[in-house]
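All protein chains but one are shown in place.
All chains are identified by letter, namely A, B and C, in their written order; residue positions are counted from 1 within each chain.
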Amino acid sequence: MALTKEQRAEITAQRNTPQETSRPTVPAMEALLFEPLEVLDHGFIRVVDYMGDDSAIVQAARVSYGKGTKRVSEDAGLIRYLMRHRHSSPFEMCEIKFHVKLPLFVARQWIRHRMANVNEYSARYSVLDREFYMPDLTQVSTQSSTNNQGRGEALDASQAQEVLDILRRDAAQCYDDYEHMLLPENGGVARELARINLTLNMYTQWYWKIDLHNLMHFLALRAESHAQYEIRVYAEKMLEILKAWVPQTAAAFEEYRLGSYSFSASMLKVLRRLLAGESVTQETSHLTKREWAEMMAVLENKAL
Amino acid sequence: MALTKEQRAEITAQRNTPQETSRPTVPAMEALLFEPLEVLDHGFIRVVDYMGDDSAIVQAARVSYGKGTKRVSEDAGLIRYLMRHRHSSPFEMCEIKFHVKLPLFVARQWIRHRMANVNEYSARYSVLDREFYMPDLTQVSTQSSTNNQGRGEALDASQAQEVLDILRRDAAQCYDDYEHMLLPENGGVARELARINLTLNMYTQWYWKIDLHNLMHFLALRAESHAQYEIRVYAEKMLEILKAWVPQTAAAFEEYRLGSYSFSASMLKVLRRLLAGESVTQETSHLTKREWAEMMAVLENKAL
Amino acid sequence: MALTKEQRAEITAQRNTPQETSRPTVPAMEALLFEPLEVLDHGFIRVVDYMGDDSAIVQAARVSYGKGTKRVSEDAGLIRYLMRHRHSSPFEMCEIKFHVKLPLFVARQWIRHRMANVNEYSARYSVLDREFYMPDLTQVSTQSSTNNQGRGEALDASQAQEVLDILRRDAAQCYDDYEHMLLPENGGVARELARINLTLNMYTQWYWKIDLHNLMHFLALRAESHAQYEIRVYAEKMLEILKAWVPQTAAAFEEYRLGSYSFSASMLKVLRRLLAGESVTQETSHLTKREWAEMMAVLENKAL
Partner (left out) sequence: MALTKEQRAEITAQRNTPQETSRPTVPAMEALLFEPLEVLDHGFIRVVDYMGDDSAIVQAARVSYGKGTKRVSEDAGLIRYLMRHRHSSPFEMCEIKFHVKLPLFVARQWIRHRMANVNEYSARYSVLDREFYMPDLTQVSTQSSTNNQGRGEALDASQAQEVLDILRRDAAQCYDDYEHMLLPENGGVARELARINLTLNMYTQWYWKIDLHNLMHFLALRAESHAQYEIRVYAEKMLEILKAWVPQTAAAFEEYRLGSYSFSASMLKVLRRLLAGESVTQETSHLTKREWAEMMAVLENKAL
């Protein structure tokens, strides 16, 4: 199981002692608080704290706009306006803190988002647990033939099973040897050195804190279809949390970011010709094949 | 008065409806929440929200240290350890949000701290209020003869009064003309243009959100004796808030940062000679006059 | 004139001693180097240093892609690909440093871009020059009736002239009093205090260093039609410099950012109905009036 007994006890203790606060409070988040949401085979994500709500965004924005525009918009309208015009600073006024358990190779992608605060479990101080990520059979896929960085079709069952067997055997072997090297009778190698024998599917954990603007930037990149499956499932879980936390913001995010499409200058020219009734082909479009295909998929509402 | 009637009403409304939360809550901060603390003649600083407390720092640090060191330290000891060794990431796990009203020239210094989130009142959207900073008579001082960027002695009363008269007259004149230019019958100049006529002692306001680590960095620079008086008074108010919010962290901050002194390599050599009983003068110290004076002041526990 | 005699001499000295380097070098930038490009009435922008070129972006990107995709794209194609897919890290591998002279109210907008390095002239250390920004008569405009933060029509000539007279008189008065207060015979007020009497159209100057990715983000916001005129002219000058520095990147930036348009989820639905031959009006579009007008302007290739 993902959480240790001590962590479980700590969570229960926090749960049992609600206190009064005058800070903005979101009942749907209180219900989620501390509870680990399972991701992958041993991972989880849980909300540890949050600051602000939809109205905190509006409140901060109204400081900017002052008296001049108070009447102009209702709250949801203002949030949509801010999102549409990429006014990021009011969204930076909300903050969220997660406790995440995730495989090392996912952590390596995740950490590239620099606008966040992180406290990771240190394998220099402590021994890592014997937990490594094993994909579902359905996730064992070939290299994509069209996408240099992605996956294609699932392998046939026996080949997929062989892959899992390899992954499990090698991770186990490496972990066994890690433990072996740490033993005093074998010399008691320093933890910081022994851990270099571990494989990238080992689990780590961290506290991760980020403001709402940067969280949405993270989600726009990582909940997207080109993101690697193993990080995407974390992003999708956070997208659900986003909806519980700031529902108006989440709706605007889906309207203006996740569900939007940016037409390049050349695509706009093609669009105008199409709307004028002209018949345009890739050859006459001045777009690359890939751009043409992508634009057509958007216009025909097909998955990219 | 610093807050508008509408702002007052909003504050009262928030005060009246405390809600239950399972998040870390600090009673001393709940008491402070929303209440404007007066700074300078028309400014204020008020806490709008906070995330975390002393134990949230410990909790995050323990994720890093994992099982290995749980028993090692009690909480206060761990916080002191983190501060002493400049382990900044656990302190980044707390966040605070202020609403600040401050003169423009203070805002210009303040904004240089980039690791924060800001929403400022926009004079493109709204008309600025007729409020400008007038120093106390006692704060009207000469250019320091020793510090190129600081103040020396107070002016004599009549000269100081003349300065105040000038400041008041010019600010009033500029503001009157600002209002004049905005009037439709005078052409109704755009707000973004009319405001360029205003003086740097006008008040602005903003929401400012920052994590605890960066807040302490701000305070170390701005609560310090070389900081300009008008920003230092804000920093001193925030230092009080820090003590209410995270008392153990604030104590460690005073021990290891505010009350500490860094001896350079050459100063350490002098120190060793002094402790060996050698008589050292500035001339034989290889320190500059300024460094020598500063080091002596520290050793004799005098103000720098 | 914008530069002092000493600054001129320094520039000439640097010009006269070219040295050999193996670093990426851009002849068009060498021609621009150190030379102040005039902006507004007393401002300027000049390139002080630069790091990298179009091929440095490609080189960094190829580290990411490794051997696998070397043959895939030529350089210009790779740059377009990176821009289209918002792969920002290769663009962060180039850096540019400017020396800028600009009015204080422009500096206040500019500094909000935090991902840059800044060294500003300090009015605590030094006395500011008697230089303030006076708009052209054609730039003295009314508050926009449609845009809460922008300008509308130019004022009629006599009203505009009155505005200029006011701006000039007040700035002069404030500066005269600033100098007066600094004089020893008037008490010799500290510079940090005297300067609070100055108006926001005073000029300041700074060194400003930023990476190419963040520069383009700055330009996308500040070379845009909604940006205030007085910062837009600086952005437009930097856009010219961009074309000299990294021409392939600048072309891709115009194709995929400046000349692009992002259709929201709801706009995409309208687009599909239009392409299917349906007649859609604002009322049947589910778009707000403003969104509808903006989308139509894009499709009809009119200025927004």
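Here, a contact is a pair of C-beta atoms (placed from the backbone, for glycine too) under 8 Å apart; a residue touches a chain by one contact, two chains touch by 3 or more.
Treat the numbers as computed from the prediction; the structure is a model and nothing was measured.
> Which of A:26, A:57, A:83 or A:160 sits in contact with the chain that's absent?
Considering all chains, including the one not shown, the answer is A:160.
> One chain is left out of this view; which of A:59, A:89 or A:201 touches it in the full complex?
Candidates A:59, A:89 or A:201; residue touching the omitted chain: A:201.
> Pick from A:32, A:76 or A:181: which residue touches the chain that isn't shown?
The missing chain is touched by A:181.
> If the hidden chain were put back, which residues of chain B would touch it?
Touch with the absent chain occurs at residues 65, 68-69, 72, 84, 148, 254-256, 258-268, 271-272, 274-275, 291, 298-301.
> What does the interface between chain A and the hidden chain look like in terms of residue numbers?
Interface residues of chain A facing the absent chain: 103-105, 107-108, 111-112, 114-115, 118, 122, 124-125, 133, 135, 139-144, 148-152, 155-156, 159-160, 162-163, 166-167, 170-171, 173-174, 177, 180-182, 186-193, 195-201, 228.
> Write the list of chain C residues that the hidden chain touches.
Residues 14-15, 17-25, 30, 33-34, 49-52, 56, 59-61, 63-69, 89-90, 92-93, 95, 97, 99, 117-122, 125-127, 191, 205-207, 209, 211 of chain C touch the chain absent from view.
Here is the rule we go by: only the chains that are shown with their structure count from here on.
> Averaging over Cα atoms per chain, report the distance between chain B and chain C in Å.
30
> Which residues does chain B have that touch at least 2 chains other than itself?
118, 122, 125, 191
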